[in-house]
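A single protein chain has been removed from this complex, and every other one stays in its place.
Which chain is which? They are A, B, C, D and E, in the order written, and residues in each are numbered from 1.
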Amino acid sequence: MHLDYIPYPTTGYSSGDAAWQLTAATLVGLMSLPGLAVLYGGLVQKKWAVNTMLMAFSAFSLVLIVWALWAFNMGFGHPWIKTTVNGSPSGFLGKPGPALGAGQEAQADIPLLDGLMPPFNFSQSALFYFQFVFAAITPLLWLGSVIGRMSFKAWLVIVPLWTTIVYSADAFMLWGGGYWAGKGAVDYSGGYVIHLSAGTAGFVAAAVIGPRLRRDREHGAPNNLLLCATGAGILWLGWNGFNGGDPYFAGADAAAAVVNTNIATAAALLVWLIMDYALSPTKKPTLLGAINGMIVGLVTITPAAGYVNGMGAICLGVISSAIVWTAWYKLSKVWIFKKVDDTLGVVYTHGIAGLSGGLLVGLFADPNMIVYPAGKAKGSSAFSVTGLFYGNHSWHQFWMQLFAALTVIAWTAIGTFVILRVVGLFMKLRLPDQVLETGDLAVHDEEVYPPQTLTAVGAAAAPAVAPAAAEESESAASSGASEP
Amino acid sequence: MHLDYIPYPTTGYSSGDAAWQLTAATLVGLMSLPGLAVLYGGLVQKKWAVNTMLMAFSAFSLVLIVWALWAFNMGFGHPWIKTTVNGSPSGFLGKPGPALGAGQEAQADIPLLDGLMPPFNFSQSALFYFQFVFAAITPLLWLGSVIGRMSFKAWLVIVPLWTTIVYSADAFMLWGGGYWAGKGAVDYSGGYVIHLSAGTAGFVAAAVIGPRLRRDREHGAPNNLLLCATGAGILWLGWNGFNGGDPYFAGADAAAAVVNTNIATAAALLVWLIMDYALSPTKKPTLLGAINGMIVGLVTITPAAGYVNGMGAICLGVISSAIVWTAWYKLSKVWIFKKVDDTLGVVYTHGIAGLSGGLLVGLFADPNMIVYPAGKAKGSSAFSVTGLFYGNHSWHQFWMQLFAALTVIAWTAIGTFVILRVVGLFMKLRLPDQVLETGDLAVHDEEVYPPQTLTAVGAAAAPAVAPAAAEESESAASSGASEP
Amino acid sequence: MHLDYIPYPTTGYSSGDAAWQLTAATLVGLMSLPGLAVLYGGLVQKKWAVNTMLMAFSAFSLVLIVWALWAFNMGFGHPWIKTTVNGSPSGFLGKPGPALGAGQEAQADIPLLDGLMPPFNFSQSALFYFQFVFAAITPLLWLGSVIGRMSFKAWLVIVPLWTTIVYSADAFMLWGGGYWAGKGAVDYSGGYVIHLSAGTAGFVAAAVIGPRLRRDREHGAPNNLLLCATGAGILWLGWNGFNGGDPYFAGADAAAAVVNTNIATAAALLVWLIMDYALSPTKKPTLLGAINGMIVGLVTITPAAGYVNGMGAICLGVISSAIVWTAWYKLSKVWIFKKVDDTLGVVYTHGIAGLSGGLLVGLFADPNMIVYPAGKAKGSSAFSVTGLFYGNHSWHQFWMQLFAALTVIAWTAIGTFVILRVVGLFMKLRLPDQVLETGDLAVHDEEVYPPQTLTAVGAAAAPAVAPAAAEESESAASSGASEP
Amino acid sequence: MKLITAVIRPEDLETTRRALAAFGAPGMTVTPLLSGSRWNRHLEVYRAEVLVADLVPRLRIDVLANDEDIPDLVGLLARIGRPPHGGDDTGRVWISAVEQVVRVRTGEHGEPAI
Amino acid sequence: MKLITAVIRPEDLETTRRALAAFGAPGMTVTPLLSGSRWNRHLEVYRAEVLVADLVPRLRIDVLANDEDIPDLVGLLARIGRPPHGGDDTGRVWISAVEQVVRVRTGEHGEPAI
Partner (left out) sequence: MKLITAVIRPEDLETTRRALAAFGAPGMTVTPLLSGSRWNRHLEVYRAEVLVADLVPRLRIDVLANDEDIPDLVGLLARIGRPPHGGDDTGRVWISAVEQVVRVRTGEHGEPAI
């Protein structure tokens, strides 16, 4: 019996593009798990490491279920209420619907982008998965703002709501062909949709939920810098998929985006290092400072990665790193930034860095950086973006970038605030103080470095004891304090 | 001098498929090293972490040598004794032979599948390597059942034998075009060949080798949850290569398999989390519970990844997670499951989860999930699998799945048992109790977190001492116990 | 509005090759961050882990900036001073120049290789990035020789100089079409340019900078073997990109190189394990020994990966592992090897292993291992390399390999020496002893496992104190010593 | 000269240090240890296995003091652990005699060395 | 009132705890320390470098007790370490006087506070 199969359709399919899209998506997935999980797990106090990591694993899972059942189509499907922008169909949010059937094996499609980009060379599943890993990393990022006091149960409820209401809309407006896409604002791979949004959401959430225990704020040393470096390294290289995957084709712009990502990151890391050397109170370069600089570089180039040239990438890295460094040291001492307890400072390294990068696209975008080359149609021209410095001094792109940023900030802030308040009516957003004293042990009965003296219940005639109530385990929680 | 070279043959080759196959294989390799090595290294007691990791690194190496010298062809070469199933040539085991020569650069080929799938688009080396990483991870998985007492020397002997006798045959029967492939049983990427087999082998090996020291069973706390999370995250995302690489083409089904893998995993993780919340004795969600759920999801979708649709993936994740959770809490208390000391519970998260997923293919396989589209030949139809719920209520596929599972269980159990018994005639399978008291220090002279007070011999006129005999190092071994 | 874009040029571009090149480069990037950073971070004493990792992150960044601004073109651009070798244009160093503009999106090109290999199927950005990750890992490797005493500031100055002067020239001579390439010496992916060079540079630098504190040499226990395993695993699998990416095409030779890489590594790991078992003073297999063997295998196959067949790969792994094992145990006791304090032994596992592999190419290269198949031109023949055992007993290739090796050793040693001496005129290369007593805390105000008792300044009315001068923190530095 | 030893909860360390400093006794050693008692004991759960931690982390504070300061110091230390945590394990304070004390830096002996 | 201090092997902790509890002395502190002696010493090997651990992990047990219980407790503690490990380092037990003990929870002093 000789059968006649082919591996994939012979038209509208490129195994190279498909391979790259899946690879890029996997790299982005690795940025979340284990990347962010262990970066944050190492950065928090020992008493919160398990809680932090479990929040990361759970949120990643929750977002996927939501994404598959309804939210993917809210971000990338047909507009729910059709509007028109510049004569093209547009909208603010996609129509919810499942993305589960066998039809996902058909050619990928973002309805509002039909004809505005080359037709996809892979299946809808690949597009779905690539966009999922972006949707998933966003709440993991702003988890950094609320760890150390947020109720785990509330987190499980809020993440699905946030993805549905906040993330989908931001994504639709900029990537799904919605309003700001129609207006010409651009976000190469998430400086706004992901990072500005995460910074905003984290800050609002931290404000609504309230600060950590005073004790925890005063003893906020990280617990393991080797794991911070592990997570940070995965973030950096994983970002090759983050920015390299966003043209949706393994074309020249993908490679350029990868290079720019790395250049901006290197520049930002070094600027932070030098500023720490020259301007910090202790005048010493630090690993965690370098990692901060690295994140700033990665974030700030994200909205710009395939639009600027290498020189632009260096400028973005340098400028944003200097801005965020200053904000980190100075802005954090004043005004609401002083009051709101954003645990890991997401509002700086993601919010401000993402905003800065998005705006700088309006200045540094180089029209010779070709995202998609021109086709054969007569008069066809390539797709690229033009910033002030390359475009006859036109501020147009800058204003579009600014307005889009304001929309993202506003929508995210309001959405996050409302979701938290509403959920807060039904359950406590914050753990009780007694539980906060203890941390992981009270919430999960686990410690990140379990003592090797623990004895199985029942073994050695150990008398039965009641499960650890917060009260009881309170004392154990401070075990961190008892190590030299 | 201008020469005329081309990068690869212009027919029968696709750089996209080759890129994906190598990438997928690398992801699967990463699941073993460092993935499983550090997941297990973090999950075991501190005193066994080095031993566990060295066993993982060694087994990975041993399997490759065996694979190259003879075993690859036993799994994927010409049948040793030719039989016929449904009119097609078949067999139970391939003919051993090396896979080392320059001929490996030719187009890939699995003899018994000729004409049953599209011709490969890459070289035999790529196929060899992809199948190697699967062969290698299998003993690493069931290592989880025997750590904490198995002799390292015996491990070095048993792994090559096991790969040769047990793994090759299982692989040949289902993937090499052997008996069960001919019968129509399917295993998308190793629910049976890898996970059911690993669960079975681990359980049998644990029974034959005997339990850990009572002391170790009673003090079985893990040592580092940050590393568990590191390994777990790599496992999850690495699984994109595990299941995404198995269609051998970067086609639509690869992407669908990746999506399904993630969906089932997310569902299974959340189900385990919720069951821990609702039904566990302490009513708390735990990180290690979530990781268990995650593994169950990954394993259970493995035999089904490209055959079911997204809804099916959710169902598989939910059903298997509920089953395995129950087995983990209840089955483990009774019968031989209570008696056999399967250190990390491989029989549950891999054995039962793999079996469950394989059987559910018989119910949930959706014929519209196209693994290979139809070619141009007249009457040509696509390749897919049809389960009970989609196929006019036919149980056919289910029975095939069941019989194949029973074959794998039987062959693996018997093979593992015989190998262990025979090797046991020549060397001790189990370390002496004195060595077990100490762990890593006695076996390898290393500790996972070496004390910083150690002094080089000869330095500072330290008097010479004899190498650590088990007796002597026994005391040091308990150093774990002396940390708060 | 319907626009007409295409994803990439339809000629001279393959999305599959581009996908593989970016993926391979990302894997190599991961080998540096987090791979080497945490491998070294875990291998050093606790007091140096932060410093080590920050040096790795900084060097990675510095190399990229240098690479983009001028050094890439020194390694792969037009020759600065044109010479002729065997009638073809050649040279010793490329002409410096930036690689930053939009022109990087054009088809990749290495001027001196025009016509000597198939035209690239991707953009210059992809080539640039792939070569960057190689340039970046090299100083990270020889960082292993100088940690534990080198001034961080001097490191920041030396790395850019070293990349510019030493690395670029080595790369140009062998890979950029320069002198030794013209002579027919080959280095598949960096046995010489990277590893032999790193081993040499590290050894020279260690000699110039001087040894660590006697105290540190006598208490040189690593701090965390779980992280060593994490880094080691990433190295191994990342090497699939290292060697698999070097043919620049996702062709059959890439897959063969991946397979050979793994085979040689497995063989070398097992040989080291067995030699430890049989010949080491304590007769025990060790994890860190296995990792050494693994690195030897990876390094030694690097210059040979796509030129030898599988049997050759086994031979290279076995021979080099035996040689390096012997050197590690015996050579280290004599002559300058005894005197120079090469902290992590880079001269053995990289220098000797790289040299050995490069020379063995001259013996084991199999002309049937086709790097590039023949094109259609009449008389066209494939590109491959022929070693003694396959080439009518011709030692030609061996001599070329040897002379190229001597050139790399000489240039690297002299270049490194001069750079260090010159920089040493302007700044101290070595930290003061007081700082060395303390380590990380004195240099960076950070510890790798920060104590959880630290209190924020200002909190709890803690009286203000001066920043930690080396003197003061000296005591704290020894905290390692105070843990059981 | 006496040695006062107190077993306290880790979370009381700062209060203790501040109280001692305020009293004029900045010198002390703090030793992490595990304390077994009738009261303290909690559970941890790893992979569904329930494990008991029946030794819990405490800190041992040792302070050398002159005889006349003893009553005050004991009172001070005994007071700290009490209020909010009443009801379960709250520690012990004990006193033992010391025959000689030497300050290494100066070589001073006896009471001036404390 | 006395303080009994014993240096034991980590693996004897459970036996010790159970013996003390059975005797009616559940209160104790357990301090991990490193012990140097004539006997204990082992080698570790990292990357072929042989290192000596000449301080090995032990536990220090401190128990406050009334004078009349001392002989029994000493006997009990001294017995535990002995049988199976005879021949090498097996620990020390020593007794020192305590002048005062305070139970923080109640403020009780002296013998009732033990």
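As a working rule, contacts are C-beta pairs under 8 Å (C-beta built on N, C-alpha and C of every residue); 3 or more make two chains touch, one makes a residue touch a chain.
Predicted, not measured: the structure shown is a model, and the values here were computed from it.
Here the missing chain is touched by one residue of D:L3, D:L34 or D:V93, and it is D:L3. If you put the hidden chain back, the residue from A:G75, A:P222, A:G251 or A:G415 that touches it is A:P222.
The omitted chain makes contact with chain A at the following residues, 43, 219-222, 280-282, 284, 286, 288-289, 292, 328-329, 344-345, 484. Panel shows chain D; residues 1, 3, 17, 26-32, 64, 96-105, 107, 113 of it touch the chain omitted from the view. Residues 2, 7, 31-38, 54-55, 58, 60, 74, 77-78, 81-82, 86-97 of chain E touch the missing chain (whole complex, contact as defined above).
To be clear about the criterion, only the chains that are shown with their structure count from here on.
For the touching copies chain D and chain E, the fraction of interface residue numbers used by both falls below half; the interface is of the different-residue type. Comparing each option in A-D, B-E or B-D with C-E by residue number, the pair that reproduces over half of the contacts is B-D. Distance between Cα centroids is largest for the pairing of chain A with E. Rounded to a whole number, the gap between the C-alpha centres of chain B and chain C is 32 angstrom. Rounded to whole angstrom, the centroid-to-centroid distance between chain A and chain D, based on C-alpha atoms, equals 46 Å. Along chain C, residues 14-17, 19-20, 23, 219-222, 224, 230, 281-282, 284, 286, 288, 453, 455, 460, 483-484 each make contact with two or more other chains. Contacts with at least two other chains are made by residues 13, 32-34, 43-46, 49-51, 57 of chain E.
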